[in-house]
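The structure that follows is given in the form of structure tokens.
Every protein chain of the complex appears in place save one, which is left out.
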Amino acid sequence: MWIQKKINISLKSRGFHIITDEILTNTPELKDFKIGIFQLFIKHTSASLTINENVDQTVRTDFESHFNMLAPENQNYYEHTFEGPDDMPAHLKASLLGSSLSIPITDGKLNLGTWQGIYICEHRNHGSERKLIVTIQGSLF
Amino acid sequence: MWIQKKINISLKSRGFHIITDEILTNTPELKDFKIGIFQLFIKHTSASLTINENVDQTVRTDFESHFNMLAPENQNYYEHTFEGPDDMPAHLKASLLGSSLSIPITDGKLNLGTWQGIYICEHRNHGSERKLIVTIQGSLF
Partner (left out) sequence: MWIQKKINISLKSRGFHIITDEILTNTPELKDFKIGIFQLFIKHTSASLTINENVDQTVRTDFESHFNMLAPENQNYYEHTFEGPDDMPAHLKASLLGSSLSIPITDGKLNLGTWQGIYICEHRNHGSERKLIVTIQGSLF
């Protein structure tokens, strides 16, 4: 059994944001799957997806601070600079974090750990609505 | 055809550890799949999974050394510090490496390269047993 749909995530400020509830609200079909895989894919090269701590906002703030150290702006060796100083770091961050997530489905729910949430990572200063594709596959009840 | 099970990985010391054999011992059903995908998911935000060199222990030691450089403790901009100096670096390392692996199944076996092994990456000084979900899907012989 396969289900696929687009989800548009409204514009987020630069940084890391939890979207677990937004994703679940858009995928009520999940409850019909006994075992499966829930795949999220982001159709962009300057925003990304990851899974991390879902309670303390300072974790997300620290992610933004630290990824700005791992992929700083204005490195003297950057050649891809015509879209602004935040562009090349955004591409690097996107590949460090990745463009997709695969999460097991168990008994109609995402089988996440207690402290795991889905993050969208907006790496541009002025991003845009971000397009995700959700693909759900598995065996039904 | 879908199979899903929990595997608890016993407490490991901080660092990188090969668990390929431990995973395979727990999934004898793998031999029944002709073509498929073997998905591993870790239900934690301060431990992670990756695939890398499976022979030389110094590769894993160097991973620990280098990831301690990539996500150092006690950065002055960290705000999420109440669980100790190893906590925020653990979250960062977990997202840099990722929480899941998808490995092709071919003729009843994981189709890994000769030098590829499955690593569990324990990022806390005093972690705990780590819970994995294995989801196997594919076509049978």
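For reference, chains read A and B in written order, and residue numbers begin at 1 within each chain.
Following the convention adopted for this analysis, a contact is a pair of C-beta atoms (placed from the backbone, for glycine too) under 8 Å apart; a residue touches a chain by one contact, two chains touch by 3 or more.
Here the structure is a predicted model, which means the values were calculated and not measured.
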{"item": "Sole contact to the chain not displayed, among B:T25, B:N125 or B:S139", "value": "B:S139"}
{"item": "Residues of subunit B in contact with the chain not shown", "value": "35-37, 50-53, 56, 58-59, 61-63, 65-66, 69-70, 96-98, 101-104, 106, 111-116, 119, 137-139"}
{"item": "Residues of subunit A (touch criterion as defined above) contacting the omitted chain", "value": "2-4, 39, 41-45, 70-71, 75, 77-80, 88, 91-92, 94-96, 98-100, 102, 131, 133, 135, 137"}
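In the analysis below, only the chains that are shown with their structure count from here on.
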{"item": "Subunit A and subunit B: spacing of chain centres that average the CA atoms, whole Å", "value": "20"}
